[in-house]
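What you see is the complex with one protein chain gone and the rest in place.
What follows is chain A.
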Amino acid sequence: MTPLRTLATAGRVLTQILHDPRTIALLLVVPSLLIGLVAWIFSDTTAFSTIGPAMLALFPFVVMFVVTSITTLRERRTGTLERMLSMPLGKGDLILGYTLAFGLLAVLQSSIAVGLSVWVYGLEIEGSVWLLLAVAVADAVLGTTLGLLASAFARTEFQVVQFMPAFVFPQILLGGIFLPRDQLPAGLEQISDWLPLSHAIDALQAVATDSEDAAYVAGELLIIGAWIVAAVVIGSITLRRRTP
């Protein structure tokens, strides 16, 4: 693994996306539009102030997961993945290159989502907007790296698609959106403690309501960061140069 090859891969992925302006537009605005839709649905109630922060975690996470896993799926299908792995490209170069490229898009996407939520959709934030943005970006990058991990695990294209519901849906169900996590049955609450999306939602809600101190949010950010690093490392180890 070398910085030059990692950066060349990140640059290549970004150049590919730049050739497709519609994809960029969809990637950047779809999560924001979905959050706007939720705000509109609840516009006659006060519910948006409660679930708004969770929506900031949910939509960018899911969109980045899907986009990343589909992009790497395409690389697998067209044979370029096999070609690159027959060349002196480290498996880590590939995974980290993708993480950097989509990480940059995640920063833009989350900035738009946070900006619109706070200043257009009227989401009230008691804490720091910058801290909110930091958590939202970490959450979107998490979606990217879990998407990479899922597609590294998969041996075939069909498996990649199956990983989407397997990796993402349980995290949504147990993340505290449907039922606050402390009201979950024993067992499920412990499981939800181990799921990274739970921590992103907790941190966003803590910043929005300013109910916890900065150390708490930093701790949650650390957990999300650990998941990001773990996904990149395990993804790099799991990716196979040789296939049947």
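Simple rule for what comes next: a contact is a pair of C-beta atoms (placed from the backbone, for glycine too) under 8 Å apart; a residue touches a chain by one contact, two chains touch by 3 or more; residues count from 1.
Everything that follows uses one rule, which is that contacts and distances are computed from a predicted model.
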{"item": "Per UniProt, the name of the complex member that is left out, chosen from \"Putative rhodanese-related sulfurtransferase\", \"Monovalent cation/H+ antiporter subunit D family protein\", \"ABC transporter ATP-binding protein\" or \"Sodium:solute symporter\"", "value": "\"ABC transporter ATP-binding protein\""}
{"item": "Contacting the left-out chain in the complete assembly, out of A:Ala39, A:Met84, A:Ala152 or A:Leu184", "value": "A:Met84"}
{"item": "Chain not shown, touching residues in chain A", "value": "4-5, 8-9, 11-12, 15-16, 19-20, 78-80, 82-89, 93, 241-244"}
